[in-house]
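I'd like to ask you about the structure that follows.
A single protein chain has been omitted from the complex, and every remaining protein chain is retained in its original position.
Labels A, B and C are assigned to the chains in the order they are written; within every chain, residues are numbered from 1.
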Amino acid sequence: MLAVIEGNDKTVVDMKVNIAGVEFKNPVITASGTFGFGKEFSQYIDISKLGGITLKGLTLAPREGNKPPRIAETPAGILNSVGLQNPGIEDFLKDELPAIKNLDTVLIANISGNTIEDYCSIAEKLSDSDIDMIEMNISCPNVKSGGIVFGTQPETVNKITGEVKKHCKKPLIVKLSPNVTDITEIARAAEAGGADALSLINTILGMKIDIHTKRPVLANNVGGLSGPAVKPVAVRMVWQVANAVKVPLIGMGGIMTGEDAVEFMLAGATAVAVGTGMFKDPEMSVKVVNGIEKYLKDKGINDVKELIGAVIPN
Amino acid sequence: MLAVIEGNDKTVVDMKVNIAGVEFKNPVITASGTFGFGKEFSQYIDISKLGGITLKGLTLAPREGNKPPRIAETPAGILNSVGLQNPGIEDFLKDELPAIKNLDTVLIANISGNTIEDYCSIAEKLSDSDIDMIEMNISCPNVKSGGIVFGTQPETVNKITGEVKKHCKKPLIVKLSPNVTDITEIARAAEAGGADALSLINTILGMKIDIHTKRPVLANNVGGLSGPAVKPVAVRMVWQVANAVKVPLIGMGGIMTGEDAVEFMLAGATAVAVGTGMFKDPEMSVKVVNGIEKYLKDKGINDVKELIGAVIPN
Amino acid sequence: MGKNLCKIYSIDEIAANITDVVIESEFIASNAKPGQFLHIDCGDEINNFLRRPISICDVYDNKVRFIFEVKGNGTNRLAAKKRGDILDVLGPLGNGFTVSDEYKQPMIVGGGIGIFPLLNLAKQFDKKAEVFLGFRNKDRLVMENEFKAVSKDVSIVSDDGSCGIKGLVTEPLINRLENGVGDIIYACGPTPMLRAVKTLAEKYKVKCQLSLEQRMGCGIGACLVCSCQTVFTGTKKYKKVCADGPVFWSDEVTLND
Partner (left out) sequence: MGKNLCKIYSIDEIAANITDVVIESEFIASNAKPGQFLHIDCGDEINNFLRRPISICDVYDNKVRFIFEVKGNGTNRLAAKKRGDILDVLGPLGNGFTVSDEYKQPMIVGGGIGIFPLLNLAKQFDKKAEVFLGFRNKDRLVMENEFKAVSKDVSIVSDDGSCGIKGLVTEPLINRLENGVGDIIYACGPTPMLRAVKTLAEKYKVKCQLSLEQRMGCGIGACLVCSCQTVFTGTKKYKKVCADGPVFWSDEVTLND
């Protein structure tokens, strides 16, 4: 594990990045579904040190989610099958948002639905709230009816993005599924539909079977793989998509250190999100911020934006 | 790591499985590309203890493969970009096959090509050889012109399988790519085309960037991810495909222990292949055989075939 | 509640595969309530990176004790730690048992690894608690004397009769409830045991708290993986074992998942 040491030279580093007109004090965001609605981690970190936080996926009506067990450990990763448990958009606006709306960080809501109308209606309700950006999840592999059906065909991605844009007054991030043959096709469809930014990757569908009980470990049988195991797949997809679209990207998938974050930015991400890594260490998101800063100081780079897409392909 | 202890009770275990009329003394095979043409490992293991061996991918003409570096380490996995380096089918038949044709194990050739005609012609040349089965690789992510273009569209999978079947007198295994939106669709297309068995998964396309040089670690920029990291994805795909087709499956992806192999068989595989794990331990394939046997003895199961597809979904 | 780097003060195998650990942490020792748990990083390997939830068994001075059984990869690594090693521990986490002077006849029921959090609970009742402990067999019997020292009475039960009474741990409990003894039951152990205790509590109309287990991710209420089904005025709802529990009132949980 990386021991995070604060850069000790005098380089002044500009950590700010801008996505669709929204300024982030640094490029580190929390990944949706791993950070609740923000309050749980406040005992462990100063949330205002983060560029932004993405909240747990919201749906129009409350959702109970899938049966437990909902988590399994795999080599360098985990599978989850939470299934979008959430209190619904109304209760969120009433009970959850007030507690976090004054946090000094970018607030990103993550939305899911069963129909295009669902998405439009949630986006509309959030448009007048204190949320700064909306991330549209069309890639949750854990819910049959939701998300993923929209996320795997370019035509539907284009259509849903276009429709939601009409109802959405906040910058719209479209979150892509890695469970596709050609992610650039999907990315281009989202961009053409009007996405202001793209985030990737959501989890990869996986399964674990307990050989003693002969049953899948997850009650849902399958779940989404995240954590370091998926990092090479995520970096590849960010790189491919960066070469295919012009909108900014938020990269994620297995980030555990500042170095990992730098790798995603070199591949083409303007910002990164930390998810599963926070289960290992609730301070990880802040350590990633510090790790990026240290890398920049060590290299004498004074603007984090210089990293974006700076990979030199062979 | 699993310490392999020979089962010490008196259960007599039948380890034989049958794929497309070919009998395997046990369900453990080596994965193509990780076992050369068979001879290299003979200093480390008794190859006749394996159910079968799959040889390095062959093409019609010799191929030089990609530039080095061709390997990178990732969390619980590796990326490779060998790019099908091989001496071509003629030299294989002349220089390599004679040395292994008398091995007491099932010999599986693995073939790739740029055109359907290439595949047909290699299959024809192998049809009169001492090879027992042919595995058709339509899923190599490391060669632009070859394989993968055929492997990601149901129509082309169906077509190539049908054509190759006409020229192939040996049982034909079609090897599936995990880099697809819906693997069951591809599997059904291969079955409909006449595949006698399916093997899965090939590697998942990934990338690693050296943050100090800003260059991709692989000269080819991207490469195929294998090893334990991919196991949950592979198990999920085997399970999905087992529920979609009737032909037998060879499961692979990250197998390191007998327990891992049992997991694949429960998911629906009739046999399994061990690849990357052999880089960690050249004896791993044989240890997997012993590990399966130990599991069966411990559970008092006397026929390995009872494991095939025996998962109890929730 | 906090992230703590704690030195291991002692670590001993007290029965086959059962490890008793004492760590130094003034913060945890002074904040822990009976029934709360720790979320422990068992090794710095990316490969096995989920923490493991382990109940607090006891606290004294600035030390915290927990006991666990080796099951898989994580607990195996944890058991290999040495005195003086530093553990990365989140805690104290979750809601513990409700302890109150109101309860004059607490009945404490534990099965298997479920007995560990109950020692500190029993201690709170100044030798008023009656304790019922179930073990698989005599090789697993631990802490009998420690419980005796802090309880009014301790009944030992084993699956095979190799120690204490043969049978289910609920049997001596039923006996007491039949006699009208018991104004609250606290239980921790395998789900079938918890179901039986819940049924008894309903039958004998005694208040009852159960400590549940579920696989966890964050351990702090943020990821929603550790759910258990609860019911409130007829509506079923998933709550979080880590943050809403692990201790629940028995009429709140369905124990159906």
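Quick note on the criterion: a residue touches a chain if its C-beta (ideal position, glycine included) is under 8 Å from a C-beta of that chain, and two chains touch if they have at least 3 such contacts.
Everything numeric here is computed off the predicted structure, so don't read it as measured data.
Annotation: of B:Ile71, B:Leu103, B:Ile116 or B:Ala244, B:Ile71 touches the absent chain (contact as defined above).
The missing chain, though absent from the display, is touched by one residue of B:Asn26, B:Thr54, B:Asn80 or B:Ser139; that residue is B:Asn80.
Looking at chain B, the residues touching the absent chain are 1, 33-36, 40-41, 43-44, 56, 64-65, 67-73, 75-76, 78, 80, 82, 85, 219, 227-228, 256, 276, 278-283.
Here is the rule we go by: only the chains that are shown with their structure count from here on.
The most central chain, judged by the distance from its Cα centroid to the centroid of all protein Cα atoms shown, is A. Computed centre separation for the pair chain B/chain C is 46 angstrom, with centres defined by C-alpha atoms. Shared contact sites, meaning residues of chain C that touch two or more other chains, fall at 46-47. Multi-chain contact residues of chain B (touching two or more other chains): 75-76.
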